[in-house]
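Omission of a single protein chain aside, the complex is shown with its protein chains in their original locations.
Labels for the chains are A, B and C, by order of writing; each one numbers its residues from 1.
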Amino acid sequence: MNKKTSFKNDYSEGVYPLLLDALSKTNDEQLEGYGLDKYSVQAKMIIQEKLNINNCDIHFLVGGTQTNRVFIKASLKSYESVISSESGHINVHEAGAIEDVGHKINFVKSENGKITPSDIEMIVKSHTDEHMVKPALVYISNSTELGTIYTLSEIEDIYRCCRNNGLLLYMDGARLAQALSSPFCDYKLSDIHGFFDGYYIGGTKNGLFAGEALVINNENLKKDFRYYIKQAGGLLAKGRLLGVQFYEIFRSDLYFDLAKNAVDKALALAEKLSGLGIRFKCRPETNQIFPIFSNELIKYLYEYFDFYIWESMDRDFSVARIVTSWATTEKHVDNFFTKVKGYLDEKGRQSCW
Amino acid sequence: MNKKTSFKNDYSEGVYPLLLDALSKTNDEQLEGYGLDKYSVQAKMIIQEKLNINNCDIHFLVGGTQTNRVFIKASLKSYESVISSESGHINVHEAGAIEDVGHKINFVKSENGKITPSDIEMIVKSHTDEHMVKPALVYISNSTELGTIYTLSEIEDIYRCCRNNGLLLYMDGARLAQALSSPFCDYKLSDIHGFFDGYYIGGTKNGLFAGEALVINNENLKKDFRYYIKQAGGLLAKGRLLGVQFYEIFRSDLYFDLAKNAVDKALALAEKLSGLGIRFKCRPETNQIFPIFSNELIKYLYEYFDFYIWESMDRDFSVARIVTSWATTEKHVDNFFTKVKGYLDEKGRQSCW
Amino acid sequence: MNKKTSFKNDYSEGVYPLLLDALSKTNDEQLEGYGLDKYSVQAKMIIQEKLNINNCDIHFLVGGTQTNRVFIKASLKSYESVISSESGHINVHEAGAIEDVGHKINFVKSENGKITPSDIEMIVKSHTDEHMVKPALVYISNSTELGTIYTLSEIEDIYRCCRNNGLLLYMDGARLAQALSSPFCDYKLSDIHGFFDGYYIGGTKNGLFAGEALVINNENLKKDFRYYIKQAGGLLAKGRLLGVQFYEIFRSDLYFDLAKNAVDKALALAEKLSGLGIRFKCRPETNQIFPIFSNELIKYLYEYFDFYIWESMDRDFSVARIVTSWATTEKHVDNFFTKVKGYLDEKGRQSCW
Partner (left out) sequence: MNKKTSFKNDYSEGVYPLLLDALSKTNDEQLEGYGLDKYSVQAKMIIQEKLNINNCDIHFLVGGTQTNRVFIKASLKSYESVISSESGHINVHEAGAIEDVGHKINFVKSENGKITPSDIEMIVKSHTDEHMVKPALVYISNSTELGTIYTLSEIEDIYRCCRNNGLLLYMDGARLAQALSSPFCDYKLSDIHGFFDGYYIGGTKNGLFAGEALVINNENLKKDFRYYIKQAGGLLAKGRLLGVQFYEIFRSDLYFDLAKNAVDKALALAEKLSGLGIRFKCRPETNQIFPIFSNELIKYLYEYFDFYIWESMDRDFSVARIVTSWATTEKHVDNFFTKVKGYLDEKGRQSCW
């Protein structure tokens, strides 16, 4: 019934077909449960090999909120807090999961979704004794909730700041593939891997049915980690569902190819929109872009497309969020651009902010 | 490499093929996330229709531990406790998930995994004031962890006991399909549905990749329930994965056909083993049976089959747990029986307890 | 050894001597434990009588953090959040106690420590679905952490806003006596009592050894409340310690007399300092005043007095926090004023901000 193309998010489609084939091919085999099956084991090996990372533990969990929640719970003492950008997923869109496991989030304002060493130090310095929480872990998302990515030097600086202040560093990689596939990215995963006590390599938003690969580097956090996952209800009985998908997507370059398609399509659209005079909340860097449209234009576009309004700019203009995925085609991009162009041609550029 | 047939559990195989086909057919569609897709919506309707239940809320969660944990957390105040059989899944095999959400489990000993009104009343009566926890919810599993099922009158009695004592009643239905498909079962789901404040209709152990359908009858518990799921990390972004499977398995009689195969195979094997003089820890009633084997016989069988030892009887004998599934065939049963018979024919009946 | 007069807080002295006498006189009696002793019972009656409040439940707890924590835990579902001023005690100085019991604090900026209906509505409106927490309780402190008090109409407006938005309203009354004793206060406790689902009448900061009287109006929150206190470790075995003190302080006007002394002394000092050209962060209204001193002046005053620096204004000036108590005398005030005056006379008014 709904024929509108959706740019609402990167999990509207199902699974990338090749992964479905892999699930189908292995379906008859009797395998160990709870992530101890051979595909899960092999997937962990191949991830380390492919990404040139090692000495880490990897666990497959079902979704991002669960992964953030379990890792942060396992990492912190009850009086310790998390430092995050105000827009951080854990601070806004996880229904208080971090507080539910007992921790305050000390957030900092940020225009582009990123935090800086000076943000971190300001938080640390203002927490001085046992009447306050004690900041203990820095949470970043990369790419961020605003589609931006951290540069190598930014990550290095945050890492050093964390080490100097005795803070753990954790990366929410729900869209890590998209960050790494951005033309603005100046590093490979192996370049930054060692900076994090833990992070996850997102699957759900890059073509899997479900699945996030949590990477743990910190030796103190490795021990007994499966207990935390089980206790949280995150240990899938048929762990093969995750193992087979991760194995398949990492045994070739598929993981990056899918992300690259998403990023390329978003940036192509961004460039076309820029050509029309459309401005953006932040520089388009990955598969989430935030053009500023007049509310009239948004109303018009809603006849043909689905997407979210991120925030209001003023009475007449709003920031839209346009998200592409592995399944977005050139045609989808052209259709969207054509509609915007057609509208502007008719209504004139006063529709640009 | 491992060619041994596994009777370890009912989640060793993948998904029932027809469900995989349904996932494949719907894969290209762009759908709403987080369980708001049309298949999830339709699946909830068809479950109510098929099972002749209504006025309830249904939520799809990923696994049993998560479902138990989320429901019990949402149901209880922090000082309230759960009454369970000692062998209850929440008491033994969920890594302390119920305590992690803050609740004591007051358990009662039970030979067959079932609890009775007098068990419940003993617990209630021994908790008298605010220095103790306050029992508030009765947890039963049906079928139980010992493969037994509750009769209609047993459930009615527990229900009345709960109402008289102001207790909620919850059923862990990880193997509810198998209970309902047992020849010993004297009710349909619709006969018992109304006795429970909540329960779940298990999918993972009956042919799905993953998925449990949590049914909520209690009006007080319906409100805002999705917040609890989201906060727990249990709201799957691609909720279609659960919705499509549940829709497919319930739009025909498949849900019961799969369970019936599992139960029939287990009971056929039990009957054959009984014929050899083998005794059981509990009466075989569903797809989990608990024959008592000599340790020597177990050692011999381990060359050909995988299964768990449930507990030790004495120096020479142990209780084995044999679990069948939708994928178990007559041939699997015959092979197992033949090996036992061959061994007993050679070694003699002193191998029977 | 330390002969400096302390203006650091209102809990530096011990107990008001008359309360000690009461403890002494009743010491030999054998009394019920856990707050069921006759003095605790009578104290609750006399509080209701004296304050002209009724239909409420009263519980005596040991300290403010405990009281806030227990009440808020008992009031909220796990996904519900608290709205507070950024400077709210629960948000800054309780070591994350509210998050430890699972709740996010959605705070609003405030110059004077107070929040407004529009603050509340902004928070409510920005929380739209189950991916976010759900604001459910408004926390105010009165007097605030900045020594200010709410007016009757401000409280009425907040109350109406809460009712319109389905929010509970809770008042941290650590310094409620001081608020009620302020010349700026335009209400009695009985005038505002009915606006709150719960609040506490602070004892620790008004002459008791320890003790806060938690008042619960909301019928839904009354039931089983002692379970929450016990579970939190807040049910004192010798509850008489609290009961006797509260009985003694409320059977006359002592509760208000003590607070009045504290407030009068602070405001007298504030007026004198104003006369010297000293400015304040907020209008002095109760027993906490926040004069802006030059850092040089602070250094000089530290030779004679103890007090905290609240925050830095710029390179040269800081906000000091001066707190008086039931034990503060005119002489203490004069000494402080004299030192400030002497310094300014010598150094000149460039020392004023």
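By definition in this document, a residue touches a chain if its C-beta (ideal position, glycine included) is under 8 Å from a C-beta of that chain, and two chains touch if they have at least 3 such contacts.
If you're wondering where the values come from, they're calculated on a predicted model, not measured in any experiment.
Asks: Which is it among B:His103, B:Lys205, B:Lys265 or B:Lys281 that touches the chain not included here?
Replies: B:His103
Asks: Looking beyond the chains shown, say which of A:Lys44, A:Lys134 or A:Lys205 touches the absent one.
Replies: A:Lys134
Asks: Can you work out which residue in C:Leu236, C:Ala262, C:Ile278 or C:Val333 touches the chain that's missing from view?
Replies: Considering the complete complex, C:Leu236 is the one touching the chain left out.
Asks: Touching the missing chain, which residues of chain A?
Replies: Its contact residues with the unshown chain are 34, 73-74, 77-79, 130-131, 134, 224, 226-231, 235.
Asks: Touching the hidden chain in the full complex, which residues of chain C are there? Just list them.
Replies: 5-6, 8-9, 11-15, 17, 20, 23-24, 26-33, 62-70, 94-97, 100, 204-205, 209-210, 227, 230-238, 240-241, 327
Asks: Where does chain B touch the missing chain, residue by residue?
Replies: Looking at chain B, the ones touching the missing chain are residues 78-79, 81, 92-96, 99-100, 102-105, 130-133.
Rule of thumb we're sticking to: only the chains that are shown with their structure count from here on.
Asks: Taking each chain's centre as the mean of its CA atoms, which one is most distant from chain B?
Replies: Chain C.
Asks: Shared interface numbers for chain A and chain C above half of all numbers used, same, or below, different?
Replies: Chain A and chain C contact each other through largely matching residue numbers.
Asks: With chain centres defined as C-alpha means, what is the inter-centre distance between chain B and chain C in Å?
Replies: 52
Asks: Chain A to chain C: how many Å between their CA centres?
Replies: Averaging C-alpha atoms per chain gives centres 43 Å apart.
Asks: Mind pulling the residue numbers of chain A that touch at least two other chains?
Replies: Expected reply: 94-96, 100.
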